[in-house]
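Of the protein chains in this complex, all but one are displayed in their positions.
All chains are identified by letter, namely A and B, in their written order; residue positions are counted from 1 within each chain.
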Amino acid sequence: MPMQTLTQRLANPTRFMALSAQLLPWLWGAAAAIIAIGLYMGFASPPDYQQGHSAKIMYVHVPAAWLSMAVYALVAASSFGFLVFRHPLADVSAKAAAPIGALFTLLCLVTGSLWGKPMWGAYWAWDPRLTSVLILFFLYLGLIALRTSIEDESLAANLTAILAIVGIVLLPVIRYSVNWNSIHQPPSVSRLGAPTVHPDLLWPLLTMAVGMTVLFAAMHMKAMRNEILRRRVKALRLAEVQLAGGYARQPAE
Amino acid sequence: MRLIGDKLSSVRGGRVLFAELSFAVAAGEALVVTGPNGSGKTSLLRTIGGLLPPAAGEVRIEDTAGDAPVREQCHYFGHRNAVKSALTVLENAAFWAGYLGGGRDRAERALDAFGLSGLRDIPAGYLSAGQQRRLGLTRLLLGERPVWLLDEPTASLDDAAQAALMTAVNGHLQRGGIAVAATHVPLSLQNTRTLSLQRASASAA
Partner (left out) sequence: MMAFRQLLARDLALAWKEGGAVGITLGFFLVVVTMLPLSLGPDLNLLSRIAAGVLWVALLLAALLSLGRLFEGDLEDGTLDVLAMGPLSLEGVVAAKGFAHWLSTGLPLTVMAPLLGLLLNLPGEGYLILIATMLAGTPAVSFLGAVGAALTLRARRGGLLLALLMLPLFVPTLVFGIASVNAVTIEAGSALPPFLILVAISLAAIVLAPLAAAAALRFQVR
C-alpha cells in the first residue's frame, strides 16, 4: 500500500520537512504551467453567446469557489484528525490552510461580484450561492480570529479545531437557509442560473481547477513548513531560557 | 483505599514540569507536596483531580466502593474560592451542598466549623479575603469525597482559620480519607508523607 506509506512518511514532521523541500519546487512549477495552459485555453475558447467575453471570469471564479469549500473541508478534516489522534501535524495543516482558504474565498467573492455587475447590473445581488460563500468567508475569519486571540497556543489549537467542526456541521444548514431565503423573497433581479457549460468551455475550466488546486497544495505545503519552523524556533528559545537557569513562561504571541 | 499516581508526566507550554512521577497514598494519610515556584505543584494537583490530562501515566484510586471516575472522588480547593459575591454566605454554602449531594443542615455545620455562622446572611462580596477563603473551604465539608486536593490552602488565613482547616483535614484523615496538599509552609497534619518536586531542566520540543 504505497499510499499509506506516503501518508505515514509525511506524518513525521522531520520527514515532512525533507520530503516537502523536494516536492515544493515541482508543485510550484506544475501550478504555474497548468494555470498558464488553462488561461490560454480560456482566452482561446469561444465567447459565451449571451454574456460575451465577461463570462471568462468564470475560469477563475469557479475554481476559487470550489477551492473555498474544499479547503474548509480540509481544515475540518485536519481539525478532526488533531482532536481525535492528537497528531501535531494535523494542527499545523489546519492552521496553515485557514488563511489560504480565506484568500480563495475572497477571490471567489471579488470575481463573483465583478461578474455580477454586467449580469445583474449590480456588484452584489444577494445571489444565494455568493451569499453562502460570503458566510463561509465569515467562518474562515472566525477561525483565524479565534486562533490569534488566544495566547496559549495549544488551547488555541484545540478550540479552533472544535469551531471548525461546529462550522462544517452547520454549513449545510446555512446553505439550505440561504437558498430558502432567496426562493421565498420576492425576486427583484433575475438570478444566475446553473451555468450550462458547453464542452468548449469545460476543458479550460477543468484545467484551471486542477491548476489552482495544485497552487493551493504548494501554498499549503509552504505555509506548513513555515509553521513547523516557527514552532522549532519557539522551542529552541524556550530551551535556551531554561538552560540559562531562567523560568521560561509561555510567551505571548 | 489507596490513591496511586503511576509514572505521571506533565508538559505545559513546551516545558516538562515533572516526568515519571509515582506515588501511593493510603487511607488516612496526607501527602504534602513541596517544591519551588514553577515546579508543577498546581499541575500535579490538577492532574490528580482530572482537570489536566497527564502527558503520560495515570491516576487511579484502588480498593474503593463504587466505580466513579477519580475526578468525582476528589475535592479540589485551588487558589480561587468558587464563591459568588452576589450570593449570601449561606446561599453559597447551600448551593455547593445541594450540588454535591449534601443537605442544608450540612451547610450550616460547615459554616460553623469555619466560624462563619454569624455572617450567614451577608452577601459574600462584603467578606474579607480571609473570610472568603474560609467560605471556599467549607466546600470540603459539603459533599462526601474521599480525596482532598488542597493547593496552598493556608494562603491568607489567620491562625484561628488555619487551626480550623487543620481540624477539618485531620478529621477527614481519621475517617479514612486522603489529602494531598501543595504548600510552602509546614502544616500541622497527622500521618504525612512528603513529595518534593524539583524544577525540571529538560525541555520538550
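The rule is short, and it goes like this: contacts are C-beta pairs under 8 Å (C-beta built on N, C-alpha and C of every residue); 3 or more make two chains touch, one makes a residue touch a chain.
Note that the structure is predicted; figures quoted are calculated from it, not measured.
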Query: Touching the left-out chain: which of A:36, A:122 or A:162?
result: A:162
Query: In the complete assembly, which of B:7, B:60 or B:80 touches the absent chain?
result: B:80
- request: Could I get the residues of subunit B that touch the absent chain, sorted low to high?
  value: 46, 49-53, 68-69, 71-72, 74, 76, 78-84, 86-87, 91, 95-96, 98-101, 136, 139
Field: On subunit A, residues whose C-beta touches the chain left out of the figure
entry: 83, 135, 138-139, 141-142, 145-146, 149-152, 155, 158-159, 162-163, 165-167, 169-170, 173-174, 176-178, 180-181, 184
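In this text, only the chains that are shown with their structure count from here on.
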- prompt: If you look only at subunit A, which of its residues touch subunit B in the complex?
  reply: 152-154, 232, 234-236, 238-239, 242-243, 247-250
- prompt: Which part of subunit B faces subunit A closely enough to touch in the complex?
  reply: 12-15, 37-38, 199, 201, 203-205
